[in-house]
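Note that one protein chain of the assembly has been removed; the remaining protein chains are unaltered in position.
Letters A and B mark the chains as written, and numbering starts fresh at 1 in each.
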Amino acid sequence: MKIGIISYGAYIPKYRVTTEEIAGVWGKNAEEIARGLFVSEKSVPGLDEDTITIAHEASRQALDRVAFNPRHVDALFVGSESHPYAVKPSSVTVAKALGVGTDYYTADLEFACKAGSAGMQIVSSFVSSKKARTGLAIGADTAQGKPGDALEYTAAAGGAAFLIGSDDYEHIATIDDYVSYTSDTPDFWRSKHGKYPHHAERFTGKPAYFKHIFGATTYYLEKNNYSPSDFDSVIFHMPNGKFPRTVARALGFTEDQLSDSLVVDFIGNTYSGSSLLGLARVLDSAKPGDRILMTSYGSGSGSDTFSFTVTDAIEKMQTGVTVNDYIEDKIYLSYGEYAKHVGTVN
Amino acid sequence: MKKSVVAEWRRYEDRYRLMGSVCLLCKENFFPRVTHCVRCGSSDVRDRLFLREGEIYSFSKIHVSPEQFQKQVPYYVALIKLDNGPVISSQIVDVGSEKLFVGMRVYAVFRKVSGTGEQALTYGIKFRLTKK
Partner (left out) sequence: MTKFGEHFEKSLLDLSLEATFGALTSASLTKDTIDAIVVSNMLSDTLSGQGHLGALISGSLGLTVEAFRVEGACASGGIAVKKAVDMLKAGTHKNILVLGVEKMCDHSSSETTQALTNASDAEKEAFYGITFPGLYAMMARRYFYEYQIGQAELAAVSVKNHYHGARNKKAHFPKEISEKVAMTSSKIADPLRLFDCSPISDGAAALVLSSHEPQSQRKPVRIVGSSIATDSVSLQERKSLTSIKAAELAGKRAYIEAGISSNDVDVAEVHDCFTIAEILALEDLGFFKRGTAGYATMQKKTYYDQEMPINTSGGLKSCGHPVGATGVKQVVEITEQLQGTAEGRQVDNPQYGLTHNVGGSGATCAVHILTNTL
């Protein structure tokens, strides 16, 4: 049985703070930082927004686009590293707000920035095993950036949702296969009561991000006998604008294949939403027959690789609000306002 | 004043999805849901999911607020006339430089209403200005 994406949705909060504004507070050179990270501004959640509200908006768009009856959603998984509660799942509130019934499989997921793609794997498996007719996999975050730390420039807010179903439903893209590459790697972590994460600086590069993205992607390509040129678009997790560009080149992908996915350049790193938002943006302008490869990365560490083939039905979907519309709809904040929004000042 | 999680839970369906009631006898709409029609007294009322669009009936910008809303000051509160429902009370959020006016088009979004840290979080429907 072929499984596929029935619909998708995205959401990026309206607020932004610039690299220049943040750097100014800490006495750093904004231009240098922006050049190094390829990030000149990032998205900031509204005072009344959190992972649950973001996950809901993205999911609602996914359902509304195809006028999908929420009672047909049999599985729903929200992946995030900023679930509002330590105990009480975000997924149930999102489900309730969408009108999903009571007979669905759910739990919250955490695997740093790959919690969203892990959700896609889980939902795909529920659908393949015929336990679920359809399911929603959502990656959403309101990431915490420690004031004064390097990650403050990129830790952003946003999310995307994918409605995955059996071939009883019309697909806009088929899910051809998915793999994972995982290890125990201490590159980035946040303790139980810690407000901000810790990271191991340069260790987060080669032994972490690059090793796992390489591991999953090459495993996938070998397993299915593909090469990078077989794909029209590729998406990699985007902790900043530099890493995905570097790994793409190293794996043999071109700038052209990568360019549509690079939401990070405009809004920073939306953590569990990152690769999923990249995928959503690629789908916004994909053509029937396009082959897409996506590899996420979550610190701790692991990477999930998916490949998709876009169908004819994609064109019907390409009306309405796009990821670019969300990117362009913005209000700038001062550092003080930004601090209020993310809870640095209470 | 401590919030009752039970009282909040009773209203999840209403507040999360814009679910109100319609009286099968006299056709009057209500939000939130009611057990008996306010107009004719009939208990023959059915759940009704209202469309998530409407217009501003009146509004105000709050500059002095109760403690749990202090962080959001100033914020807009409004009475919204739903397209296929009654007038309801809520907030208007994400207003940038736009000037609000009576009759302006708005659409519903799902947002946090109050609660941080130790308190239970409450969610509900708020409204955003419709883009032209």
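Definition applied: a residue touches a chain if its C-beta (ideal position, glycine included) is under 8 Å from a C-beta of that chain, and two chains touch if they have at least 3 such contacts.
Not measured: the values here are computed from a predicted model.
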{"item": "Visible chains that the absent chain touches, using the contact criterion stated earlier", "value": "B"}
{"item": "Candidate in contact with the missing chain, chosen from B:88, B:109 or B:129", "value": "B:88"}
{"item": "Candidates B:16, B:75 or B:110 - the one touching the absent chain", "value": "B:75"}
{"item": "Residues from subunit B at the interface with the omitted partner, ascending", "value": "1, 7, 11, 31-32, 38, 57-69, 72, 74-75, 77-79, 86-91, 102, 113-114, 122, 124, 126"}
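Assume only the chains that are shown with their structure count from here on.
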{"item": "Between subunit B and subunit A, distance of the C-alpha-averaged centres to the nearest whole Å", "value": "30"}
{"item": "Subunit B residues within the subunit A interface of the complex", "value": "12-13, 16-17, 49, 71-72, 93-94, 96, 109-113, 121, 123, 126, 131"}
{"item": "Parts of subunit A lying in touch with subunit B, wherever the complex brings them together", "value": "14, 46-50, 52-53, 56-57, 60, 84-85, 93, 96-99, 329, 331, 340, 346"}
